[in-house]
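Rest of the complex left out; these chains stay put.
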Amino acid sequence: MTIVHLVTPIITPGLRCLDDVKPLEEYGIEIRQSILDAGPASIECEFDEALAVPDTIKQCVLAERDGADAIVIDCMGDPGVRPAREVVKIPVLGPMETSMHTAAMLGTKISIVTVAESVVPMLENLGRLYGVKDRMTPIRVIDLPVLELDKDIERTKALLSEASEAAVKDDGADVIIFGCTGFLGCAESIKAHLASRNLNVPVIDPVPLTMITAASLARMGLTNSKKAYAPPRRKEIKGFNIPLAPHAIAG
Amino acid sequence: MTIVHLVTPIITPGLRCLDDVKPLEEYGIEIRQSILDAGPASIECEFDEALAVPDTIKQCVLAERDGADAIVIDCMGDPGVRPAREVVKIPVLGPMETSMHTAAMLGTKISIVTVAESVVPMLENLGRLYGVKDRMTPIRVIDLPVLELDKDIERTKALLSEASEAAVKDDGADVIIFGCTGFLGCAESIKAHLASRNLNVPVIDPVPLTMITAASLARMGLTNSKKAYAPPRRKEIKGFNIPLAPHAIAG
Amino acid sequence: MTIVHLVTPIITPGLRCLDDVKPLEEYGIEIRQSILDAGPASIECEFDEALAVPDTIKQCVLAERDGADAIVIDCMGDPGVRPAREVVKIPVLGPMETSMHTAAMLGTKISIVTVAESVVPMLENLGRLYGVKDRMTPIRVIDLPVLELDKDIERTKALLSEASEAAVKDDGADVIIFGCTGFLGCAESIKAHLASRNLNVPVIDPVPLTMITAASLARMGLTNSKKAYAPPRRKEIKGFNIPLAPHAIAG
Amino acid sequence: MTIVHLVTPIITPGLRCLDDVKPLEEYGIEIRQSILDAGPASIECEFDEALAVPDTIKQCVLAERDGADAIVIDCMGDPGVRPAREVVKIPVLGPMETSMHTAAMLGTKISIVTVAESVVPMLENLGRLYGVKDRMTPIRVIDLPVLELDKDIERTKALLSEASEAAVKDDGADVIIFGCTGFLGCAESIKAHLASRNLNVPVIDPVPLTMITAASLARMGLTNSKKAYAPPRRKEIKGFNIPLAPHAIAG
């Protein structure tokens, strides 16, 4: 078994995540999950993300200590992905980074469909960092708070279907990425809607894709470059208690 | 089992490929392979590649017909990847595209170490197409003909080690991609060499990485966008006999 | 006389090409033409293009042997342009590459008007390779099969006029490139239509422009860089019989 | 007086900052400063930065509440700049963003001279975000821990002089940015060194430049776009106690 640990960077328990990624077990992947002790109830802007990052890093450190083979951070802003790579040796993947690179292999014009206007600049910045900005069509927004996505899942799916259809028809998109991990489990439904309009484009559900990709990297013996993500120097830190492994401290 | 079919786009039998990717079977991947009936003995420039493409496409069509779940084309020039996607429904992956996107997730400065000067412009063009050109350090060359790589594999590894070390030390690379699938199986050795110099960077062996990635896409129900890679119109073709499936002809 | 050889990369005889480029003779250019023995009836996607390439290269080799001073490949996908450069010494030009670079000198926002959606990703990729992608407005499509363009040439011109007018008015284009060499001879008509709407933008008919450009390069003693396009190594090739000149084999 | 509040995103008191920016008072700028209650002793990688961000944001909120007209965050990684903009109305500036944009106005090839290899990828990513990556020469490193910069300030200046000279002579740089705010106060010395070698290039000391720029924006009535940096939704947050102003909560 390859252990992929999902760090969900919010404090809210009771997510429906594990059910939707369960099929991964069939491929020899053991799924573990942590949520945060400190942070926001949902991530919808840079402020929310900033508060999620420290405990996200801590959960990554703990996941590695507990034997995980790879880590996936469960938010499309990829919070804490780069700092976590500095303090663990196993691969740490963000679902947006993984989805953007995969989308670039599946199609040529990438549409992200997300929750709110407030995340658009931060997702566009990720597109710049990951090198796919000029393949992105304008990001589309369904304008629902993250914490309400589950309240009426059929409505969420209907809004996603509508936005995805418009992305393909009006923006020329040929591959769709869900811009919020809260849409987990909705891909089949949106794909069916598009197919009913004769629109055959891949719809990427980021969390399971990123988990299977993380398992693959671990199996190939690949992990994030320690030259690119060097461990921090030993120094005083106040207000955070992150039990760094010895390899996670330079010198 | 997930069937990943490796199309090796040359006419030369007796490659050592299957041994080196055998560990993939442990992850539920059945490996199949075809070589070409028509084409060059090795691919070292655009001319060689051009002659390899038609039969590569045919082998992809046959692989799909025979039940493959995904296809990987076994050459770092990614020959035939895009046309093949137009005539099969299963995912078709090129090892350079997959390696470049993966490298971009593992590090920040990508070095390609390859066989000959003659492939450099074509690999740089792929970097432009795949969006990673500005993260590439200058491509390094060991200057050995592909058909001689196996003759003295220790020498090949020594040259690769030297070039990779220079890429990291002198060019600042923090992740290495093998720029020829003929280097299959050399990654551990080069990684060990780098580690002995205290250089901890990932070394990507493209074929196994691309095969496990192809299996993952198939398992996730993802394939290349039919909007981006639409099937050809029915029309007269002379000199080639490619048994296209009905879904591979438009209209 | 400067001999410019047009290689038309399809098997279909009876094209109206030679009439439309005849005025070039006035400038001391002798026009020759070959069509393919093996390949598709028309080129409308990457698959068609892939099958056209090997014999296109062969026709280039033969054209050089027969005394051509320069070669133009008669398809906007520029099929075989780069591999052909590796095996001939005279300049080989693609009409898309030439048109994009010329358009960039004539205006600032380039619109390509082409036949079908299926060629759009491949033309956009050419835009990336040639460095003009960020000057391109969205590619416009008239949705006619290549083999029907000539059946009702007035309708073809009407559709081209309409698409070009929309490109200028709605997309802000200030220069038009025909995205299919099958539109040869339509430029005057489209230019007149645009002028009747008070829209004064250049309309590039790619084949004659590329032929006169190829003649100019030959006259200036310029040809494709042998460092960028090195000849292939001698090696076994099955299924193709291309009579390479001695200079076209390395070593 | 225009109040510019410097948030120094580390827990270490006793910085020599205020002396070096004191001349700003002459231009009607009142200088205030906060350091963090929670965070690292210095910032030398993404991990350090991540832990600095939450309290940095809090100090920005408090600074606004206490009447600041503009805020500058005192670290070249620009930690917390974007999230802070979401929760205050006054301009928040990062010294790297300001220095990169200013450098792009003063010269054409920008060299950043910084403390350690570990910050290089993160500074290059900022170059990508801010649009100056292709004007940057390779980042140069003096390899001193931040907390030791002050121990032997003459040695620090000597290393900076040497690195800056090499940047100009060997890399062709025509403008220098200090890549660590710990170099505050060293610009005159490095400029003098360069002038003694007949190298007349601007040397940007980021903190005072950013403070005077922040004051200018405030005086012009300009602040960060509330469309780009919308306030967060009201939601539960555990483990952080940031006294957001009413305007900093959406809806």
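Order of writing sets the labels: A, B, C and D. Residues in every chain begin at 1.
Methods note: a contact is a pair of C-beta atoms (placed from the backbone, for glycine too) under 8 Å apart; a residue touches a chain by one contact, two chains touch by 3 or more.
In this text, all values refer to a predicted model and were calculated from it rather than measured experimentally.
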item	value
Number of copies constituting the complete assembly, 4 shown	6
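Going forward, only the chains that are shown with their structure count from here on.
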item	value
Where chain C and chain D are represented by their mean Cα positions, the distance between them in whole Å	52
Distance from the mean Cα position of chain B to that of chain A, given in whole angstrom	27
Residues of chain B whose C-beta touches two or more other chains	108, 134, 174, 228
Touch-based graph of the chains, sorted into line, ring, star, complete or other	other
Contacting chain pairs - touch in the sense defined above	A-B, A-C, A-D, B-C, B-D
In the complex, chain C residues that touch chain B	11, 36-42, 44-51, 53-55, 57, 80, 82-83, 85-87, 117-118, 121-122, 125, 128-129, 145, 147, 228-233, 235-240, 250
Residue ranges of chain B touching chain D (in the complex, touch as defined)	108, 134, 172, 174
Chain B-touching residues of chain D, taken from the complex the two chains share	121, 124-125, 133-134, 138
